[in-house]
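Below you'll find the structure I mean.
Missing here is one protein chain; the remaining ones are kept as they sit in the complex.
After this line comes subunit A, so read on.
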Amino acid sequence: MEWSGVLSGAIEQGIGPSAIIYCLAAIGLNIHFGYTGLLNFGQAAFMMVGGYALGSLIQTWGWPLFPSLVVGLLMAVVLALVLGVPTLRLRADYLAIATIAAAEAIRQVLGSAALNDEFGGQDGRYGFVDGMRSLNFVPSGGVHFLGLDFRSYDFFIMIVGWTLALLLCGFVYLLMRSPWGRVLKSIREDEDAVRSLGKNVYSYKMQALVLGGVIGALAGIMSGLATSNVAPSDFATDTTFFTYTVLLIGGAARVFGPVAGALIFWFFISGLDLFFDKMTSGANPTIPASIMTDDQASLMRLIFLGLILMLIMIYRPQGIFGDRRELAIDAH
């Protein structure tokens, strides 16, 4: 691979399907965490119920695409209610514990051998995107421009995904400039103050949890559609933490934060991957195997990602779109 391939590969990933999935998940999480201050550590669970509803309804039960999709979104509503009803009246940390535990429990159940016939165990569900492929209008040869190459279906997913992401950003913008959004932001700041002014804090938190959860499910659905597969390993705890990373890079409580965060995160993570892969591959690698083997190189991206995260937190803790003035206040 040429050096230019590293750059174009990183860009392809930066705007590709993975970035879209994390962008959508982060838009949902932004409503939870960024605007309302809800500590949801189980965004992966919302993604999972969405993705699995789609995959299993189509593959196992032979449903068509659209009804499965709707059920996927409804499952997120149900999950939000199940998690929210017992915890949202309590202190913030209860939701955190409930979500992280529920996410892992759901993953274990859906991946269990006992439910192999319904959900496919560790392999999950696959090959359920015929309905989506039939909607593809992108030329079958794929799309090539500026040295970037995308396969036809991937590019179709990108068009659908980024359109969806932008529509959701518009939706979040409309909500957050309104008095409804003001109540959410106020709850993030001090929920007792909001109560003392006659607002039903519990109801607003529930609305936020449901809304952000449904958008999370949409991310899971896109993940299933993009890769033609849903498996337990796609929805592990690190999925939630990558989503937080995306959100914090872009800037929490900013409409376009998740978009910027997803682009930057995936550009760097795949760029680093390709870079170290190139440095350590071939007959005569630039970095000799005595220093680093190509197996070790694949871990370098996580090390550098950690470093980049630290640098952002130190020099731009408010994220790309954040307002430094606001952050200064946080310190009290």
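Here, a residue touches a chain if its C-beta (ideal position, glycine included) is under 8 Å from a C-beta of that chain, and two chains touch if they have at least 3 such contacts; residues count from 1.
One rule holds for everything that comes next: contacts and distances are computed from a predicted model.
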Chain not present in the shown complex, as UniProt names it (candidates "OsmC family peroxiredoxin", "ABC transporter ATP-binding protein", "Inactive transglutaminase family protein" or "Sigma-70 family RNA polymerase sigma factor"): "ABC transporter ATP-binding protein"
Given A:70, A:135 or A:174, the correct residue touching the omitted chain is A:174
Consider the whole complex, including the chain that is not shown, and state which of A:11, A:65, A:80 or A:183 touches that chain. A:183
Identify the residue among A:68, A:207 or A:270 that touches the chain left out of the display. A:207
Can you list, in ascending order, the subunit A residues touching the missing chain? 171, 174-175, 177-183, 185-186, 188-190, 192-201, 207, 325-326, 329-330, 332
